[in-house]
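Yeah, one chain of the complex is gone here, protein chain that is, but the others are all in their spots.
The first chain written gets the first letter, and so on, giving A and B; residue counts start at 1 in each chain.
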Amino acid sequence: MERGLVVTRQLAEGSAIVAHALVEAGCRFFAGYPMTPFTEVLEHMAEALPPVGGLCVNAESELEAVGMVWGAAATGARAATGSTGQGLSLMQESIAEATMAGIGFVVLNMARGQGDYFQATRGGGHGDYRTPVLAPSGPADVTQLVAEAFDLADRWRNPVLVVGDYYLAHTWVDIEVSAGPTVPRPAPAWALDGTSGGSGRAKLVSPLGTAKQRDGVGYDLSEHYAACDRRRQEMTAGITPRSESSAVDDAEIVVVAYGTMSRLAAGAVAELRAAGHRVGLIRPITLWPFPAADVLRAADGARMVVVYENNAGQMIDDVRLALLGATPVVGINGFRTDSSAFGIAPDATVDALCSSVRSLLGGGR
Amino acid sequence: MTDSIPVRGTAVIDTEACKGCDLCIDACKPDVLVMTTDRTNTRGYRFPELLAGCTACRACADVCPDFCFQVHRFETPRQWNGAWS
Partner (left out) sequence: MTNRPDDLRVVPGEVPDDATLVADFTPTLVDVGAHHLCPGCGEPVAIRAVMDALALLDLADRCVAVFGIGCSTAFSNNLDVEVLQALHGRAPSVATGVARMRPELAVFTIQGDGDMANEGLQEVLHAAARGERIVCIMLNNGVFGETGGHLTVTTTVGQRTKNTLEGRDPAQHGHPMQIAELVAGLQGVAYVARGAVNDAGNVARTKRMIVDAFTVARQGLGFALVEVLTMCPTGWFVPTDEAPAYLADTIASTHRVGVLRSELP
């Protein structure tokens, strides 16, 4: 019987909230390699997992971390790993191939800024694969999204990314941490536990295919790739893209932002509205599948869509694709960082964003 | 006519599975496996044939990469001189 988490409301660091979210969602295996700003999640998982019968391993490299998760997840356990963008770069081959093997797990990118948007949504690996990507705005919704990430990973037998950042990792908030033991889930039928060995129908989990050999005919990759393609299409159709919008109905300018930047944008929109400007905000929650229809709808009637992201312009591509010229799109802010480049942008503030938007409003089209 | 050969076992050979690698020939301790020279299987490989004198040591089965051998041991040795006796 697993112990439930004890606490109700507490002052907690974002990394701890992420760790508790993973454990509460049923994660019982975590492997990672220290890297800022992911390191504290690893520390918290090392503390949080053993009391619930889970295991946290300090892998010797990011390659080995995702490898261990591949193995643990193949036994039917909810397993997760994470890093920051550079570490995720090292994991790309395994993430891409896990989609072919039908192995689902959660990968956390505690990103340095928002420059890993392409890596997350296009995938930095090889082949025709997709990974669902969820972007919490911060500690308030990370718990829910981590739970959803595991549900998606299990449902679609696919890795799922959750994108956080330095702010999420290191912001201390007063938060209600929901208690309650996790209901143990039975391992899925495809998972390995050794027992089908010797039966004549021993299970196989493989990125090369699921069919056992017959009459000397080995893996048929064309058949397998076609099957993977069908599964990917089902997944794409089966996940509802999500976003959250506010004040877009009569907006002249609609701001698009995700993650921590969306909270800054919400602050700016509130200030601008208070000053009488008609500005709205839409924040994608699923970065993949991107809520294109929601963005198109939000932009209806606006004369400009402004993309606010802490990078040199990545999500703006998806916004442009969503609008297909229906509304002009402008990117603002650009990549901002302090000298550490860990993802803190001291000049990314509500005031700065307000000024940028005001100048766009004032200057007309 | 030479004396009959005592035989302590036999091997059934899946000649169609054979890829003609010859590893069984050297492995056979009593030296009773010989590769055909004038015939091949349907894939074009020469294959081994068993002469009298098998000891059921299963070395052929152990070294064959293509699982061509099924080895049997006789409870009592038989004699072979062109026919079993």
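To be clear about the criterion, a residue touches a chain if its C-beta (ideal position, glycine included) is under 8 Å from a C-beta of that chain, and two chains touch if they have at least 3 such contacts.
Remember, it's a predicted structure, so these values are computed and weren't measured experimentally.
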Which displayed chains does the hidden chain touch?
-> A, B
Which residue, A:A46, A:V173 or A:L204, contacts the hidden chain when the whole complex is considered?
-> A:L204
Quick one: which of A:E93, A:E252 or A:D317 touches the chain that's been left out?
-> A:E93
Which residue, A:G4, A:G127, A:G218 or A:G238, contacts the hidden chain when the whole complex is considered?
-> A:G218
Taking the full complex into account, what residues of chain B touch the chain not shown?
-> 1-2, 4-5, 7, 9-10, 12-14, 17, 19-23, 25-27, 29, 34, 37-38, 45, 49-52, 54, 56-59, 61-76, 78, 80-82, 84
State which residues belonging to chain A touch the missing partner chain.
-> 28-29, 31, 55, 57, 59-61, 63-75, 77, 79, 93-94, 97, 101, 192-200, 202-209, 211-216, 218-219
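Heads up, the rule we're going with is that only the chains that are shown with their structure count from here on.
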Could you tell me the distance, in whole angstrom, between the mean C-alpha positions of chain A and chain B?
-> 62
